[in-house]
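Note that one protein chain is taken out, while the other chains of the complex remain in position.
Order of writing sets the chain letters: A, B, C, D and E. Residues in each chain are counted from 1.
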Amino acid sequence: MPVALELLLYLVAAVLFVLGLKRLGSPLTARQGNRMSGVGMLLAIVVTLFDHGILGYQEIIVGMFIGSAVGFWMARSVKMTSMPQMVALLNGFGGGASLLVGGAEFLKAELAGVTPTIDIGITTQLSLLIGSVTLSGSLIAWAKLQEVMTGKPITFPLQKVINGGLFAAIVGLAAYQLIVPQQVLWPFYTVIALALVLGVLLVIPIGGADMPVVISLLNSYSGIAASMTGFVIHNNVLIIAGALVGSSGIILSQIMCKAMNRSLANVLFGAFGGDAGAIGKSSEGLTVRQVTVEDAAVQLGYAQLVIVVPGYGLAVAQAQHAVRELADLIERRGGEVKYAIHPVAGRMPGHMNVLLAEANVPYEKLCEMDQINDDFQRADVALVIGANDVVNPAARTDEGSPIYGMPILNADHAKSIIVMKRGMSAGFAGIENELFYNPKTAMLFGDAKKSLTSLVTEIKAL
Amino acid sequence: MPVALELLLYLVAAVLFVLGLKRLGSPLTARQGNRMSGVGMLLAIVVTLFDHGILGYQEIIVGMFIGSAVGFWMARSVKMTSMPQMVALLNGFGGGASLLVGGAEFLKAELAGVTPTIDIGITTQLSLLIGSVTLSGSLIAWAKLQEVMTGKPITFPLQKVINGGLFAAIVGLAAYQLIVPQQVLWPFYTVIALALVLGVLLVIPIGGADMPVVISLLNSYSGIAASMTGFVIHNNVLIIAGALVGSSGIILSQIMCKAMNRSLANVLFGAFGGDAGAIGKSSEGLTVRQVTVEDAAVQLGYAQLVIVVPGYGLAVAQAQHAVRELADLIERRGGEVKYAIHPVAGRMPGHMNVLLAEANVPYEKLCEMDQINDDFQRADVALVIGANDVVNPAARTDEGSPIYGMPILNADHAKSIIVMKRGMSAGFAGIENELFYNPKTAMLFGDAKKSLTSLVTEIKAL
Amino acid sequence: MEALVLSITLFVLATFLGVELIHRIPTTLHTPLMSGANAISGITIVGALVVAGGGFGWISWAFGVSAVVFAMMNVVGGYTVTDRMLEMFTKKPEAK
Amino acid sequence: MEALVLSITLFVLATFLGVELIHRIPTTLHTPLMSGANAISGITIVGALVVAGGGFGWISWAFGVSAVVFAMMNVVGGYTVTDRMLEMFTKKPEAK
Amino acid sequence: MRIGVPAETRPHERRVALVPDGVAKLKKAGCDVLVQRGAGTAAYLTDADYEAAGATLVGTAAEALGADLVLKVQRPTAEEAGQLREGATLVSFLAPAGSADLLSALTGRKVTAFAMELVPRSTKAQSMDALSSQATIAGYKAVLIGADAMGRILPMLTTAAGTLAPAKVFVIGAGVAGLQAIATARRLGGMVSAFDVRSVVREQVQSLGATFVEVAAVEGEGQGGYAKELAEDQQARVVAGIGEHVKGQDLVITTAQIPGRPAPRLITAEAVRAMKPGSVVVDLAGESGGNCELTKFGEAVTVNGVTILSPVNLPAGVPLHSSQMYGRNVLTFVTHLLQDGALQIDLSDPITGPMCVTHAGELRTGKAA
Partner (left out) sequence: MRIGVPAETRPHERRVALVPDGVAKLKKAGCDVLVQRGAGTAAYLTDADYEAAGATLVGTAAEALGADLVLKVQRPTAEEAGQLREGATLVSFLAPAGSADLLSALTGRKVTAFAMELVPRSTKAQSMDALSSQATIAGYKAVLIGADAMGRILPMLTTAAGTLAPAKVFVIGAGVAGLQAIATARRLGGMVSAFDVRSVVREQVQSLGATFVEVAAVEGEGQGGYAKELAEDQQARVVAGIGEHVKGQDLVITTAQIPGRPAPRLITAEAVRAMKPGSVVVDLAGESGGNCELTKFGEAVTVNGVTILSPVNLPAGVPLHSSQMYGRNVLTFVTHLLQDGALQIDLSDPITGPMCVTHAGELRTGKAA
C-alpha cells in the first residue's frame, strides 16, 4: 500500500473518531457515534495490518483474537451496574498497551545500539510514565469500585510529600536515562516500577464515590500516552486520536466535577471523597443518592408518565409557575404529567389547589389520592416537590410513628423517584422519611424554584 | 531563525487564531478574542519577515506601510452603519491577495520552466479560482450595499445555465493548464478572467438584504483560498488559519440564514432576496425591520431599563406567565423592568390587570400611563407585546384617524422598540401603525408566548 | 525536527478539537462518553501492531504480542460495553 | 506526497475545529464575527510576503508587492473595523 | 361658571356624580363647584373631602340644582327637574328612551341635557363611557353576589375532609360586564364558560382563560360593537343550546342586552328546573326584562332550590369605586365641553352631538330613539 494512501486512510479513521466523539455527546446520536468511531478503529487496524504485512505473523493474529474474545466476553457479561469498573479495567489495559509499546521501542533502540533523538527519547519516557500510571491507577479504581478493596479514601501521613518525591524521582531518572550511555537499563525499569507505584498512590486517597471522575481522568491520560506513542513510532493517527481523547477526557472530568459541585482539585486531592454521602446519612447509616439537574432532566425529558407530588415546600419556594412550565415542556415532548394532591399537603386545607390554580394548572390534571395512587406504578418518575410527610412510608408500616395510619401517596411505587428539597430536614410531623433512602430515589437538593428552573433549561437543551 | 522555531511560532499564531475565533462568539469576550487573533497575525507576519530576511526589501516595507495605512484609515472613517460593505471590501482585498500569490507562484514556475507536482498544480489553480471569485463577488456585494448599484436582485434568462457553463469552462481550462506543456499561458489568464466574471454573476441575483450572508460565504471562500495558497507555498499556518476561516465562515452563513428562517440555498439561488421585506411593506412603501430572537435577547439581556407594553395580544397568547418569567430573568441580570398599562389595553376595563395579577406581577410594577410616559425616553427597550392601538402615534398626529386624540403610551420615545405580534394585522381600531415602520423599531413576529419563551431560553444562554 | 513540529501541530489541533467537541453533556451520558472515549484510546493497538509486526525478535514477541492482546481487549471491550450502555437511549423515539 | 497528506490532515483538522468553534452566536455578533474571521483570512499576507520576498524579479515586484498591499489592507482594516464594532460590548459590565 | 352636584335621591342609589378629585380639577379649570352637603356620604366621601378639594358646600338640593351646569347620576325626578335653572345644562344618566315626561319638562325649561348612556363608542370617547365603567363594577359585583348565594364555594379544594369540586360558572353575554364577571369568577377559582352571539367575542373570552361555548352557530354582531336581535329560528337554537349547557352549571351570570330592545329571553323556566338545587342565576338584564324567564327584577326567586337573583343597580353597591369611575367619565365629558371656563356646546361634535337629548327648548331625537 502506498504510504500516502495509508496516511489518507489513517486520516479517514481520525475523522471518524472526531465525528464519533461529537455524536457521543447527545442521547439521540450517541449510539451511532460510538459505531462510527468503531468503524474508524477497524479501519486503522486493517490499514496497519496491511501496511506492515503483519498478516503473516500468526502469533499476532492469535493475540488479536485472544484480546478481542476476552474483551468481548467481559463486555457482554458485565452487569449494567458494574459498568464504571469495567471501563476502569479496560482503560488500564489501554495504558498497559502504551507502556508495552513505549518499552518495546526503548529496548529496540537500546538493543540496536541507536541513540534516539531527544524528542523520541522524551516522548518514549512520557509514554512509559503515563502508561504505567494509567495502568496501576486504573486497576486500583477498578478494585475500589468492585469492592475488592475498601472504597474509603486511604490516607497516611506525608502522603502528598511522598507522591511529590516519587514524581521528582521519576522525572530525574527519566532525564538521566536520556543522557546516560547505552546499555544502562536500570533507570528504565525503575521508572516503570516507580510510575506504577505512583499510579497506586494517586488513586488510593480518593473515595469510591469519586471514582468516575478519576477513571475519566485516567482515560484522558491513556489518550495522552497513546499520543506519545504516536510521536515515538511517527504515527499521526495515534497522535491525533490520543490527543482527542486526552483533551476531551479532561473536559469530561471537569464536567463531572461540576455536576457534583466540586472542583477537580478537590476531587483529586481533597481526600474526602468518601464523605460525599454524609449529608444524607440516616440514623441507621443509610445514605441517600443525589442526582444532578442534568441527570434529572434526562429522566424527565424521556419519561412517558410523570406524577408530580407537590407539598408545602412548593408553596414556600413559590414555585407554582415553575412547575407548570416544566409540565408544559414535558408534555410538549410527548410525555404525560399529572399532579397527585394529598388531602393534607401544605399547611391549610386546599393549599395546593390555591397554588396550582394560580399557575393555571387545569383542574383535570389535579388528581385526588384515591384516584391516582394506582397510577404510580405506571409512572416513570414520581417528582416529589417539597413534600415530605405525605409520601412517608412510615405511615403505612411504622406503628410507633405519629403519622401511622394516615393514607399516603404511593410515590414509592413509581419506577423512579426524584425528590426536590433544600436539605434533609424533616417535614411538619418532624420524622425521618425512609423514602429518601429508597434505592429508586434520587435527591435534587436546593430551593424548589431554582431546581425547577434549571430543570427546564436543561430539558430544553436535551 | 531555525526552521523548527519558525514552525513553532507559526503554530503559536494558529493557536491564537483558534482562541480568538472562539472568543469572538460571546459578547463578553469578543473584543479580547479579536485582539488575540490580531496578536497571532502580527506574530505570523514578523516570523515571515525575519525568516525570509525580507526586511531588506524596501519596497515590501513600503507596500506593507501603504496597505496598513489605507486599511486603518478606511476602518476608522467608515460609518457604523456601513460596516457590512466595509467588511465586503476588505474581504475582496484578501481574495485579491490570494489570487496574486497563486498567480505569482504559477508564473514563477512557468518562468523557471519547472513543472509543478500535480498537487501544487491543483491547489494553485484553486487559489486562483477561489481568489478571483472572492475578489469580484465581494466588490459586487460592496457595491450593492453601498448602493453604488441597485440592491435589487438582477436576474436574466438562463442565468443558472450560464453560471454552470462558466464554471465548467473554468474547470476545463484549469485542467488543461495542468497538462499542457509549459509556456502556454492563455488558459491561466482566461481562468482568472472567467472566475472574476463568475464572482460577479453569482452575487448579482442576490438581494441587498441577503448580502451579509453572501459576504460571510465569500469570507469563507477567501479563507479557503488562503488555505490553498498555503498548500502551494508549503506553509502550515496558512493552511490552518485558512481552513479555520473557511469552515467557520460557512457555519456562520448557515447560522445567519437560520436567523432569517431561510436556507442557504434559498439565499444563494432563491433570487428573491429583495422580497424579504415584503411582509412589512406599508401602503406608503415603508418596510419594517425584523429582528431575530437571539438579537432581541442580547438587547434585553444588556438593557438597564425595559418597559413592557402589554396589549390584547398578550391576553390572546395567554403569555402572562412567560412575560413574568422574562422580567424576572432580566432583573436577575441587573436590569429594571416596568409595565406600562394603557387604560384601554385589551378588550375590557382592567384586562391587563387581570392577566398580570394572575402571573403574580407585583402591583408596584404596573404603571399608569401618566406615571410612566416620561420614563420611556430613559428606557433602553420598549417591549411591545401584542399591543397595537395603544402605541399608535397616529393618535397624536393624524387628525383623520379614528383614534385621534386618544392618549397613547410613548413607546416611540424609547431608545429602541421591540414589537411582538404574529403578523402585520391591525388592532381593534383597524388602522395601520406607523410605529412598526420606525427605524428604531424591530418586529419579532410570532405568537407572543412562543416568542417570550424562546427569548427566555436565549437570554439564559447569553 | 520539522517533522516533530508538524507532529506537535497535529497534537495541538487535535487537543483543541477534543476540547471543543465536548459540550453540555447530560449526566446520564457521562459514563458512556467516558467509555466511548476510552475505546478510542485503544488506538494504541496501531502502535502495538507496529511493534509486534516489526520483527525485533523477543521484544516483538514479549512486548508486542502482549500489547496487542491488551490493546485489543481495550478496543473490543470498550466499544462493546459502550454500545450496551447506549442501547437504552434508542428505546423511545423523541416526540417533538 | 506524504507531505501533501500531512497538509491535508492539518486542513481537515482545522476545518473541524472551525466548525466546532462557532456555536449559538447572538445575531448582534454576526457582523463582528464575520469581520473578525475576515481579518484572519488576511493570513494570505504571509504568502504575499513570501512571494514578494522571494526575489523573482518583476513577479515579486508586480504580484508580490501588490499582494502585500492588498493583504495588509485586509489585515489592518479587518482588525481595526472589528475592534470598533466590538467596542459597544464592553460598555456595560454584566451584573449577575 | 357654577357647577352643581346635588345628592342623589333615588332609593338605594349611593353614588355621587363627582368625587373630590374631580372637584379639584374643575376648580383649576376656573369653575365654582357647589356640592350639596352629604352628597358623597353614602359613597364614603365626606363633606370635608369635598371642601378640601375646593367645593362650596350648599345645604339644599335646590342650591346645587340651580347651578349653570348640573351633574347627576340618576335622571332627575320631576321635582328636581323643576328646580333646574332655565337654560342650564344637565349631565346625567337620563334613560331617554323611557323618559318622555322628563324630556318634555327639560325642553320646557330650555335645559341642554346630555345623556351619559349615549356616549358614542368611539376610541376617543372611551374615557367618558359611563355604561362601560359601571358595567365593569356590575360584572365584578354579580360574581360576589352569586358566590354568596351559592351552596358551595367556587374554587376546588382538596382537603382532609374530602375534595370540594370547583364550581362551574357560565356567563351569557360577554360584553363589558360579562368579561369582568368571567375574570372575577376565574380569579375565585371557578371553571368558567361563556357564550355570546357576537363571534368576535370568542377570542376575547379565551384571552381570559375561559372556554367559549358554541351553543349554536349564530352571528349577532350589530352596530357600534353592540349585538342585534336574532332571527326567530336562530333565537330558538340559542335558547335550546343554552338550556342544554346550563344544566350542569352552579352559577350562571347573564348580561345579554340589545340596545333599545327588551333583553333576549335566553333561559327558560324549564332550563332552570333542570339545574341542580343550590345553583344560582344572577340576571343583570333584569331592568330590561331579564334574560331568564323566571327573573323578577329586584327580587330573589327560588325554584327547585335554584335561586334567581336580579339585583337592582349593582354599581351602587360599590359606591366609592363606581362614583370614582362615573365621576371621571363626567369630568372628561365636561372638560370636553369647557373652553376657557365656559361651556361651548357644539352640536356638530361627534361626541357632544349624539349625547344631547334636549337643547334650546327642542327635543333632539337623533339618537334618543
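By definition in this document, a residue touches a chain if its C-beta (ideal position, glycine included) is under 8 Å from a C-beta of that chain, and two chains touch if they have at least 3 such contacts.
A quick note: this is a predicted structure, and the numbers were derived from the prediction, not measured.
Put simply, the missing chain touches A, B, E once the whole complex is considered. Interface note for the absent chain: among E:98, E:305 or E:350, the touching residue is E:305.
Check E:96, E:120, E:155 or E:241 against the missing chain and you find that the one touching it is E:155. Considering the complete assembly, chain A touches the hidden chain via residues 312, 315-316, 318, 343-344, 346-351, 354, 357-358, 389, 395, 402-406, 429. Against the chain not displayed here, chain B makes contact via residues 341-345, 349-350, 352-354, 357, 360, 363, 366, 368. Residue-level contact of chain E with the missing chain is found at 43-46, 126-127, 129-130, 132-133, 136-137, 140-141, 144-145, 147-148, 150-153, 155, 157, 159-162, 164, 184, 187-189, 276-278, 305, 317-321, 324-326, 328-329.
Everything below uses one rule, namely that only the chains that are shown with their structure count from here on.
By number of C-beta pairs in contact, B-E leads over the other of B-E and A-D.
Relative to the C-alpha centre of chain E, the farthest chain centre belongs to C. Note on chain placement: the centre of chain C and the centre of chain E lie 80 Å apart, centres being C-alpha means. Separating the centre of chain A from that of chain C, both taken as means of CA atoms, is a distance of 17 Å. Averaged C-alpha coordinates put the centre of chain A at 68 Å from the centre of chain E.
Contacts with at least two other chains are made by residues 14, 18, 22, 236, 240, 358 of chain B.
For chain D, the set of residues that touch two or more other chains comprises 1, 4, 6, 9-10, 12-14, 16-17, 20-21, 23. Pairs of chains meeting the touch criterion: A-B, A-C, A-D, A-E, B-C, B-D, B-E, C-D.
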